[in-house]
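Every protein chain but one is kept in place in this view of the complex.
Coming up: chain A.
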Amino acid sequence: MNAPSKAPFKARAKAALADPVLKTAIDRTTGNAERKRAAAVAAFPEFEAARARGKAIKDHVVAHLDHYLEMFERNAAARGAQVHWAADDAEARAIVTRICLAADARLVTRAKSMLGEEIGLPHALADAGIERVETDLAEHIIQLAGEAPSHIIWPAMHRTREQVAELFKTGHHPPPAAEDPATMVQSARTQLRTKFLSADIGISGANFLVADTGATCTVTNEGNAELTTTPPRIHIVTAGIEKLVPSTAHAFALLRLLVRSATGGEMTQYTTFHAGPKRPGDADGPEEMHIVLVDNGRTKMLADEFREMLRCIRCGACMNHCVVYRQIGGHAYGGTYPGPMGSVLTPVLDGLAASRDLPNACTMNGRCAEVCPVGIPLPTLLRAWRRRSWREGLEPGSIRTGIGLWAQLARRPRLYRLATRIGLPLLRLFGRGGWISRLPLAGGWTDHRDLPRPAAQSFMDQYRAQQKGRK
């Protein structure tokens, strides 16, 4: 894991909320993503039916995961790829590092892969003394900044163009001639070109693992994946075991959902299938291809109530539409994956004790589940973590006492009504223009949120009065 900060979630969220530049950066990207996705879905009237199909395909694969893993392994091996299995992140890191060291690799190029982040590949390569060059433009930006991704599709979305210009000014030789995005992209193109061509190993992830051909499939818009995987002597793919699909046609059915949900496009510019190393006579391509299949908590999810999360195709729509993510950005979450999907995954990856604040930060407005292209009931899964956190006694004493008191009251209707009758007028004293923005002892809530000023009478009292009036 490479969380940017070890501070508790609440402190990170508070810092993020106090950062106006961050807010601007988040708004620009997520607002755009939301609009473009809506347009793409509107232009594809069969989207709902496609979504039902996509969900069914992923459920089918998950229900026969062992079958498809073995089929993929067989077919990938038949094409000359070497398939490795890693039960957890440490095993995955060890496998990749071993391949790099055995090949005497000095320079490794990498095409963006969230799984690579999940297993801590950047640190592992650094520890092994291997130069790592991130080739995706956003990953290049955050590598210069020494940061972790803050979004699974736009890892550098927390950086404004002015900040990127600062990074390129010191990180590029020569620095870009101007600060507009086009000039800066051109500068990155020139900087990375020689790296692509002189790398010993190229590492990529996979959006799909195609069982019946043994191919891995990667989608990108920049073309950096092909430049990463073609010139070096060795190509390594790291992929989660949930990435399987039965065939290329199944991958396409999911691709239609993935691209529209992620960027609002219809197809990524490059959709590339890799099946083994260079063949005899091939004009180019790597001499070795390694595929590392990574479990890292996925079989645990398969065995419990989080199985549905294995459908996730990592499109990022849930975070683009999340009111919490849009306020605090990705780094505040502290895990590899931010937003709603991250709040479900981080407790699996980092343990619930370290991450119980994430499921609690959800407002349960349900937008994430509405836009999820494979119908993952994210709020339900987040509630499952809350229940587990309560069962395992991870909630702090003050909350347990508070909820305990409330439970005592709630079980005694007369007492409850009495309490609300006394409490409501008091609460109303703090209201200004319909909202309460400051409340003693409740700063945890009101520092960053307003509470609607309650009605003068409780619902029960209003109801009674009305009933009386009718008689």
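Here is the rule we go by: a contact is a pair of C-beta atoms (placed from the backbone, for glycine too) under 8 Å apart; a residue touches a chain by one contact, two chains touch by 3 or more; residues count from 1.
By definition in this document, contacts and distances are computed from a predicted model.
*Asks:* One chain of this complex is not shown here; going by its UniProt record, which of these names is it: "Putative acyl-CoA dehydrogenase", "LUD domain-containing protein", "MHYT domain-containing protein" or "Threonylcarbamoyladenosine tRNA methylthiotransferase MtaB"?
*Replies:* The correct option from "Putative acyl-CoA dehydrogenase", "LUD domain-containing protein", "MHYT domain-containing protein" or "Threonylcarbamoyladenosine tRNA methylthiotransferase MtaB" is "LUD domain-containing protein", the UniProt name of the unshown chain.
*Asks:* For the chain left out of this view, which of A:130, A:156, A:312 or A:332 touches it?
*Replies:* Final answer for the missing-chain contact: A:156.
*Asks:* From the list A:283, A:407 or A:422, which touches the chain that is not on show?
*Replies:* Per the contact definition at the top, the residue touching the missing chain is A:283.
*Asks:* With the full complex in mind, choose from A:65, A:145, A:352 or A:384 the residue touching the hidden chain.
*Replies:* A:65
*Asks:* Just one of A:16, A:125 or A:215 touches the chain that is missing; which is it?
*Replies:* Considering the complete complex, A:215 is the one touching the chain left out.
*Asks:* For chain A, enumerate the residues touching the unshown chain of the complex.
*Replies:* 25, 28-29, 32-33, 43-44, 46-50, 52-53, 56-57, 60, 63-67, 69-70, 79, 85-87, 91, 135-138, 141, 154, 156-157, 159-161, 164, 181-182, 184-186, 188-189, 192-194, 196-197, 212-215, 221-224, 226-227, 229-231, 241, 246-253, 255-256, 263, 266-279, 281-285, 293, 295, 299-300, 302-303, 307
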